[in-house]
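Questions regarding the structure given below will be posed in turn.
Yeah, one chain of the complex is gone here, protein chain that is, but the others are all in their spots.
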Amino acid sequence: MTNLQASGVSAGLEHTDLLAIFEKMLLARSLDERQWILNRQGKAPFVISCQGHEAAQVGSAFALTPGKDWVLPYYRDLGVVLTLGYTPTEVMLGLFARAGDPNSGGRQMPAHYGYRKLKIVSGSSPTGTQVPHAAGIGLAIKIHNELAGRIVDDAVAWVSFGEGTSSQGEVHEAMNLAGAHALPVIFVCENNGYAISVPQRQQMGVEDVADRAAGYGFPGVVVDGTDPVACFEATQAAVERARRGDGPTLLEFKCLRLTPHSSDDNDRTYRPSDELKAIKQHDPIDRFAAYLKAEDILTDAHERELRERIKHQVNEATAAAEAAPLPDPSTLLEHVFTSQARD
Amino acid sequence: MTNLQASGVSAGLEHTDLLAIFEKMLLARSLDERQWILNRQGKAPFVISCQGHEAAQVGSAFALTPGKDWVLPYYRDLGVVLTLGYTPTEVMLGLFARAGDPNSGGRQMPAHYGYRKLKIVSGSSPTGTQVPHAAGIGLAIKIHNELAGRIVDDAVAWVSFGEGTSSQGEVHEAMNLAGAHALPVIFVCENNGYAISVPQRQQMGVEDVADRAAGYGFPGVVVDGTDPVACFEATQAAVERARRGDGPTLLEFKCLRLTPHSSDDNDRTYRPSDELKAIKQHDPIDRFAAYLKAEDILTDAHERELRERIKHQVNEATAAAEAAPLPDPSTLLEHVFTSQARD
Amino acid sequence: MAELSLIEALRAGIDESMAADERVFVFGEDVGKRGGVFRVTEGLQAKYGPWRVIDSPLAEGVIVGACTGAAMSGMRPIAEIQFADFIWPAMNQIVSETARIAYRSNGDWNVPLVIRAPYGGGIHGALYHSQSVEAFFAHVPGLKVVVPATPYDVKGLIKSAIADPDPVMFFEHKKTYRLIKGEVPDGDYSVPIGKADIKREGDDLTVITYGLMLHYALEAAEQLAQTDGLNIEVLDLRTVRPLDTEMIFNSVRKTGKVLIVHEDNLTGGIGGELAALIAEHAFEYLDGPIMRLAGPDVPAMPFAATLEEAFMPSPERIAAKIRELAAY
Partner (left out) sequence: MAELSLIEALRAGIDESMAADERVFVFGEDVGKRGGVFRVTEGLQAKYGPWRVIDSPLAEGVIVGACTGAAMSGMRPIAEIQFADFIWPAMNQIVSETARIAYRSNGDWNVPLVIRAPYGGGIHGALYHSQSVEAFFAHVPGLKVVVPATPYDVKGLIKSAIADPDPVMFFEHKKTYRLIKGEVPDGDYSVPIGKADIKREGDDLTVITYGLMLHYALEAAEQLAQTDGLNIEVLDLRTVRPLDTEMIFNSVRKTGKVLIVHEDNLTGGIGGELAALIAEHAFEYLDGPIMRLAGPDVPAMPFAATLEEAFMPSPERIAAKIRELAAY
């Protein structure tokens, strides 16, 4: 984080941008924390967290153009979808499985994002299946440009997944395809060192997933995932490369998992107790706040005001979503086919 | 091939070994050529060739210990299975789908090898499925050694596949597993530049499949696949590494495909005609013969005698296999389950 | 009107759809210069260029996965799986993704994707180039599963499949590609997905079938008309999901006797679903047991001619089974 100021400047981020990033990080954290409270209150059967990934998510998503670029997030990416335009209420509608949940109308578990109007592509639970979709969207963009003989579509496809998920064959197949045709895809590995209980050394024989990119013919970049500016910068470079038609990049953000895998997990059964203590020292929110204050971009008063505002937003979102109706059981059979729904 | 003599010596190969390698290469080529003739005569519905891969196959297999090491070849590996102990008649029984075919009793297509007594593991048509099996055999060996607290089983699992097949997700998954646990597996990619009609540049964004190994935490080695001694040496080093418990190696043998993909293919539809002419200049058999003669290891007379002997063997094998009975239709329902057959 | 082989009719259908809609592209192994190992796409790359007929890497998971992504982004991909036997690496995509994206997004997204694959045996394809896989996909809600048997139907159905806003599995019996010829109208027409077709009218007994077996069943029926005076109705499903229950039940009501014939293994094949539907909803019209004739329950069709022949249902075996049921 030492060179964060420098990169903030070199990345062309204004102070207002840095504050906007901080705010989205805080909002993601607050919404996430509230979800755990609701879970303990018996009001939300399932929570899966972004805590410890906020810097990577918000920083990276900040380099995308909402509504233009295609985004295929995974279940931890609350920070990503908030940055791209989800409202807190929409997030909470998903948590409570309400009919108005934009992801799925309450059909999917919480955090299974998807929102056509934001070009956030519907995701699922099986790990890694979104990565071929991103390659396919990249292929479609490439086809448009090749048929036109020039770049008529400079959108990119941004897709994320955990380091555990990088073991899935489909992730390999997608990266290989993207490498073969220099497709405009940004592969983002949010590496938090665990796949549920399985530590990275049990998952693979390397330190850096980014090392794989060389085997596909494109750059792999390791980034401090607790530094939002570094994540922004790395993503921006990848986006520019992709828009130019130069092909994919694999970004590996080294993140922290500050919570158990999900509300169904108990990480004390497998995680050394001192490890959690140690990583909490690197909490991306605290670090970014400290940096912004050290640089006089954020004052204590401003931070308090921000936190108040966000708390209020989260309260409102929770109340609105809780009051919203559940899906009508009579809708169970709808949308098996699109044709059925549209004619 | 210039330093072939040096490597032959440094690899500890005696002249008799070099001649044995040459003989197996010749035998593989002869059996293969005969199969095409039989195909054109309408006697064999399907042929798939080793032509252009003989040096890699025989050289590499020569570094294994038959009956001790586990071998999972793919359909081109006639040279491998001959080196490990298949007789020409057994090969021809497979070609003619005879009841006595050791692979499958005539159930599988030709070249779908498998022979329990030789520890050649039954293979199939879907490309790449054998690679996880090899990782699993490596895992089993590792388990034996870990449970014993020392190396009680120093066998290796040797598995091969084409460069096109390296795109399959299962290949990635298997290499990743082998890398995570330093399993005694030797991954052999026989790269002939084509997956049926699809040239390598359309399959992947890299020159060398071997580059992928770094992403799994083990060495990847590119070897001239027309040089049997180089292939032997590289395999021997990988075998020693694996026997010591130091883990896998990915060997990439740059081979030539001197024939169409199979007897069902017509490569004139996609292969530049001068390309085939050019690669024929590098025919591994011719090159090795020239080398052996230059080194006075082989004389013209000896070569003639060898070719005569092999021709005779191939004749005998063809006649014996052709005369052998087809599977009895009443056996169709057998061996769906092992229990059924063994009790 | 022209007489075309099944493969020519299929190619013509794809060609016309590609000409009419620039969003349509083909993605699969060897589909480009080679025109596919069966030559279904022969000439199409030369006509439409390398970015509309694209050779994929050898990886079925990403063939279907990438096409699913492309379809979500607005394209109309046709994924070719070289042999139906090689569709399994794509199973995760098909079942978990392609088939349920409309449902899971509550209708926000859809996947207009055709997945084509040659299936079936009798061509010395052995254990891994002969399989019938339609029943697996017919068990997946969210998929339509089409198995045409004639040149007319294949062209009409591929056009419907490409135009469909939802995923369609399109299985072509590889033995019919060049064996089966028939009249195909010039120009545009389509055959609706989900409609069966009575390929031969009769009132003694209904044979329900599809694919290559349709032709064997018709052969058996013709023979029995001459030798036994039996008047067999032959119902070609054409689509195995959704099933055309109306036409099926109507035929059963008329004949009272049903033989189901498929090449796929007996246990768990389409025949089970058909028999269950009939045994529940047309029970009172049945004059005899619902019989099935199908491939035996072995993992697949062996290579040796002796064993392959022992596996395949044939016109003779179908005729024998019809006689048995007719005599009930």
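General observations
Letters A, B and C mark the chains in the order given here, with residues in each chain numbered from 1 onward.
Definition applied: a contact is a pair of C-beta atoms (placed from the backbone, for glycine too) under 8 Å apart; a residue touches a chain by one contact, two chains touch by 3 or more.
If you're wondering where the values come from, they're calculated on a predicted model, not measured in any experiment.
When the omitted chain is restored, the residue from A:73, A:169 or A:284 that touches it is A:169.
From the options C:4, C:138 or C:213, the residue with contact to the chain not on display is C:138. In the complete complex, the hidden chain is touched by one of B:52, B:88, B:132 or B:193, namely B:132.
Taking the complete complex into account, A:127 is the one of A:83, A:127, A:160 or A:191 that touches the chain left out. Counting over the whole complex, chain C has residues 85, 88-89, 91-92, 95-96, 99-100, 103-104, 127-128, 135-136, 138-142, 241, 265, 267-269, 271-276, 278-281, 283-284, 286, 288-292, 297-300 touching the chain that is not drawn. Within the complete assembly, residues 70, 72, 101-105, 107-108, 112, 114-116, 121-122, 124, 126, 129, 131-137, 139-143, 146-147, 157, 169-170, 173-174, 176-177, 180, 334-339, 341-342 of chain B touch the chain that is not shown.
Mapped onto chain A, the interface with the missing chain covers residues 45-46, 97-99, 104, 106-109, 112, 124-127, 164-165, 167-170, 195-198, 202-204, 264-265, 269-270, 326-333, 336.
Following the convention adopted for this analysis, only the chains that are shown with their structure count from here on.
A straight line joining the Cα centres of chain A and chain B is 45 Å long.
Chain A and chain C have CA centres that are 41 Å apart. Residues of chain C found to touch two or more other chains are 56-57, 59, 61-62, 89.
Multi-chain contact residues, meaning those touching two or more other chains, occur in chain A at positions 169-170, 173, 176-177, 180.
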